[in-house]
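Yeah, one chain of the complex is gone here, protein chain that is, but the others are all in their spots.
Note that the chains are named A, B and C in the order they appear, and that numbering of residues resets to 1 at the start of each chain.
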Amino acid sequence: MPRSLIVILIPVFSVAAALLLGAIMLLMLGANPISGFATMLSAAFGSLDGFSATLIKSIPLMLVGVGICIAFRANVINIGGEGQMVLGGLFSTMAALALPGLPPLLLVPVVLLAGIVGGALWGAIPGALKAYFNVSEILSTIMLNIVAVQLMNFLLRGPLIDPGEIERGTRIPQTARLPENSDLPMLVDRLNFHSGILIALAAAICAWVLLWRTGLGFRLRSVGLNPDAARYAGIPVKRSIVIAMMLSGAMSGLAGAILVFGSESHRMVTDGSTMGFTGSAGFNGIVVALFGALHPLWTIPSSILFGGMLIGANSLQRVAQVPSALIIALNGLIVIFVVSTEWHRKRLQAESKVVNEDVVDK
Amino acid sequence: MTDVFTTTIVVATIASGIRLATPFLLAALGEAIGQRSGVLNLGVDGVMLLGAFAAYFVVLDTENVWLGVVAGITIGICMGVLYAVITVFLHAEQGVSGIGIYLFGLGMSDLLFQKLVGTPLPIDQFSEWSVPYLSDVPVIGVMLFQHSPMVYIAFLLVPVVAFILNRTTFGLNVRAVGESPESADSLGVSVRRVRFCTIIAGNALAGLAGAALAIELGIFQQNLTNAMGFIAIALVYFGAWRAPGVMAGALVFGMVGAIVLQAKTLGLIPRSASDIAAMAPAIITILALVVVANRFRQPAALTKPYFRGD
Amino acid sequence: MFKKSLVSFFAAALCSAASMSASAEALKVAIVAPSASNDLAFTQSIVDGVNALKEEFEIEMAITDGTFIVDDAAAAIRDYAKQGFDVVLAHGSQYGGSLKEIAPDFPDTAFAWGTSADTFGLPNVSAYEAMSNEGGYVMGVMAGKMTKSGVIGVVGPIEVGDAKLYVDGFVEGAKAANGDATVNVNYIGSFGDVALAAEAGRSHIANGADVMTGTAQMVVGAIGAARSKDVAWFGTQANQTKLGKKVVVASQVYKWEVILRDIFNDAKNGVLGGKLHKVDLANGGLTIEFNDKYSLDAGARKAGEEAMAAIMDGSLKLSH
Partner (left out) sequence: MTHSDSQQVDSALPASSIETSLEKAPMLEMCGITKRFPGVLANDNVSFDVRAGEVHTLLGENGAGKSTLMKILYGLYQPDEGELRLHGKPLRLRSPLDAISHRIGMIHQHFMLVPTLTVAENVALGLPSQRGPLTDLKRVSRRVNELSDLYGLQVDPAAFVWQLAVGERQRVEIIKALYRDVQLLVLDEPTAVLTPQEVDDFFTILHEMKRDGRGLIFISHKLQEVMDLSDRVTVLRHGRVEATTTPAQTTRNDLAALMVGRQLDSATRGNRASLTSETPEVFSVNGLRVAGDRGVDALKSIDLQVHAGEILGIAGVSGNGQRELAEAVTGLRPILAGDVLVDGSAITGMTPKKIREAGLSFVPEERMRDGAIGDFSVADNMVLHNHTESQFSSAGFLDFAAIKTHCSKLVQDFNVKTPDLDTPTKNLSGGNIQKLIMARELASNPRVLIAAQPTRGVDIGAAEYIHQRLLEQRDSGTAIMVISEDLDEVMALADRIAVICEGEIMGVLDAGNATREQIGLMMAGVSDAANSQRA
């Protein structure tokens, strides 16, 4: 019992340690850490406005995180969330521009599906490169992130640009306002709280069902844990790797679509970087998934926590003039602390299990 | 007239490619050393950023570029110690902890810059150093021998790293540890010590790469490296974990960038297609990875923590 | 229950720490901007503009800078409006799409955004823009006169908005002053890649450029290249002399206070928007600030000043 408690507490302690370091950093920046964290807490969770902003912020984190979980279970590390989100955004935008006349009941699913397809496609490429050409997915996804941002710049500057921008000659690289029929339905209009959160929650639950209740999930996990044994048992390992990356990319693509159709501006804009569109959710999603123990359901609270941190960071900057870069650094520290203790947690867990087996044996 | 014009442009493009390749080369050489001992460091970009900021800050303060270089290396070593403790002693998963290092470096360098400096003031840059005699050789001289000292250091490190890896006892240990740590351990080679050294050397080079970049540009800015560190990692695979190969990769990447840039400057690429052209280095790297991945095997123990007795 | 009281406790602690004693008449102005407020460029220009008016108006200013994520900016704009700020400045043309959706929800708040010329037909939105092609033209004329090699280099980010306007004006001016000059324009495809901007600058220099300019925040790299090769540089958006004391000839500086004064006055009088504002050479919203340390050829300076005068009195119409 105490040992299993330790197993649960280790990641909590590691986050606490990272936050402690964050507090020290706040002190060195001349801000009161207690009031600093209080600002963050109250901004993110202290009001209905704040909490709805936190939930909205957590949507892309949750979806990317769930995608990371799926890929990771198949032993694929998907660092291409950024690019996949961009492609998801582009595909869904194109669908909305191509089919403006559809009723909302049809158009919303269509644009989301287009986003899923875009992300899945961008995920399938590194998956196939890994499966069939033995190219490390870590590298190909990084390169494809670079390609994706240029593709976005090209499309938003050229073929997809708002005709009004050409007329006025300002040429801001953004699309026209997308058809209202494609807006994500609002849950609470006043808070701009849209239904994307329901989609993300559904996706997380679906991912859990997929991984632990279906044959496909069974195969993905077996490929992840032991590709050799999976191959011997007749499971198509290469195809499974591609599928895992496709599913992972699909989640990111969906996140990209929700970013576009749930945004204030209801259009896709680029500032020339991926970050400007994704807010680094493609990377932060890795942190979220990791903190959620690479489990789709644990990713839900994890993403809400990190969404809150980002919202809190924005307000910290506004109120206490502490650059929000602090939160990026803090996220890095959390990753470092969690990963560093992970092995010891697993070892403790394994040891407690071995002891239990002995008891059962006798 | 046109002949001279063309030669000038070719020379300038090649020189530009060499310059663009330099920070990649420094970072990639460091990464290659680490990977030969079986350690993947995805945090290069973060370390480069911290090295760049440290160098910028020190040069801003002291107006001595070489102190800046030292600062960059020092911060690299510190980050190396951190990463070595995480991965070698605490057995952390290398892919994810590297992302942690990256995020930490990205945020921390920006935070420190905003708090300690704020306004992006320029700093002293390297002055070009022409190699005596060689720089006077027509064509080749301008192309190869009129650069900032960092360029020479980076390219001289290529044979040095190759020599260390292939001809020294330490290099032998590194190669053995990266391929078969249990064999090395059974012969009394300390896997931990070797990896500790390679990680620190690799991160020191990443810090140096950042310093070289900041001083070369004479400025610091949030996310100055713009994912250069990640590309450096890709170049290690491109170069099949060998110093000359890494150099070739960095040069190809730099040259493609320089050619695209030159073509844009001369208006050879229509402006509407400039985004498409900017994809070229990434796409070429992916294609190269496809070729390399089937020809060369990565160090067998890459990314695998070593536990004695398993 | 406990949670709520805890939060309110912290909130109270916070307010006492952060809030200033604002008098009832103080004009509450909020700025949302993409880069750092001390960036010696676009964002700093608007902050300086508001600060310049602090003597005329009693202003309570709040800034959210470094907001390159459009939706974060939108959230900040909405948040400031909710908090009851009188004027909310959305300082980035990429924020327009969001503002168009937000402004109708807050009919009592005055919004202004730029650089743009579009108020979306909304009564509480003003748009402001800088006729940066005018200063670009003036500096282009000087560059055309100055160049000895006959090659001028321009480093741009992406060919859009304010950057495009400035570059187009500069090229027009250079060509007007020196028909034989070659003006090489290189949009590097990024607002952030300093290293690439530096190499683009070097690429211009290698191609013979002896005068350069450029715009957007990544040009600090190109200025570094100019500095290391002693190539003349023309700056824009803010006074860039600090970035290269020996090479910066002159900078086009945005004086937003010229139009902000109107916007603030309107807001006080209950006119919340619907207007277009422009800073240009004629209204003093754009100025050319010369670097005293740079010994500029008198002829070139004279040609520039003549062009400036011609633009100001309307005798010279630019193609934009």
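The criterion applied here is as follows: a contact is a pair of C-beta atoms (placed from the backbone, for glycine too) under 8 Å apart; a residue touches a chain by one contact, two chains touch by 3 or more.
Because the structure is a prediction, the values reported are computed rather than measured.
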{"item": "Neighbouring shown chains of the undisplayed chain, as defined at the top", "value": "A, B"}
{"item": "Residue of B:Leu26, B:Met108 or B:Ala176 in touch with the missing chain, whole complex considered", "value": "B:Ala176"}
{"item": "Interface with the undisplayed chain - residues on subunit B", "value": "167-173, 175-176, 179-180, 182-190, 300, 308-309"}
{"item": "Touch residues of subunit A, complete complex, unshown partner", "value": "213-216, 218-219, 221-222, 225-226, 228-236, 351, 353-355, 357-358, 360-361"}
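By our rule, only the chains that are shown with their structure count from here on.
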{"item": "Graph class of chain-chain contacts, one of line, ring, star, complete, other", "value": "complete"}
{"item": "Of all other chains, the one whose Cα centre sits farthest from subunit B", "value": "C"}
{"item": "Centroid distance [mean C-alpha coordinates] between subunit C and subunit B, Å", "value": "35"}
{"item": "Rounded Å distance between subunit A and subunit B, as computed from the means of their C-alpha atoms", "value": "29"}
{"item": "Whole-Å gap separating subunit A and subunit C, where each centre is the average of the chain's CA atoms", "value": "34"}
{"item": "Residues of subunit B touching at least two other chains", "value": "114, 222, 275, 278"}
{"item": "Contacts with two or more other chains, residues of subunit C listed in rising order", "value": "66, 159, 189-190, 192"}
{"item": "Subunit A partner contacts - residues on subunit C that touch it in the complex", "value": "7, 10-11, 13-14, 17-18, 34, 62, 64, 66, 68-72, 74-76, 78-79, 82, 93-94, 96-98, 100-102, 115-118, 157-161, 164, 189-192, 320"}
{"item": "Touching residues on subunit A, where the partner in the complex is subunit B", "value": "25, 29, 77, 79, 129, 133-136, 138-140, 142-147, 150-151, 153-154, 157-158, 283, 286-287, 290, 323, 325-336, 339-344"}
{"item": "Interfacial residue positions of subunit C with respect to subunit B in the complex", "value": "36, 38-40, 66, 153, 159, 184-190, 192-196, 198-200, 202-204, 206-207, 217-218, 220-221, 223-224, 227-228, 242-244"}
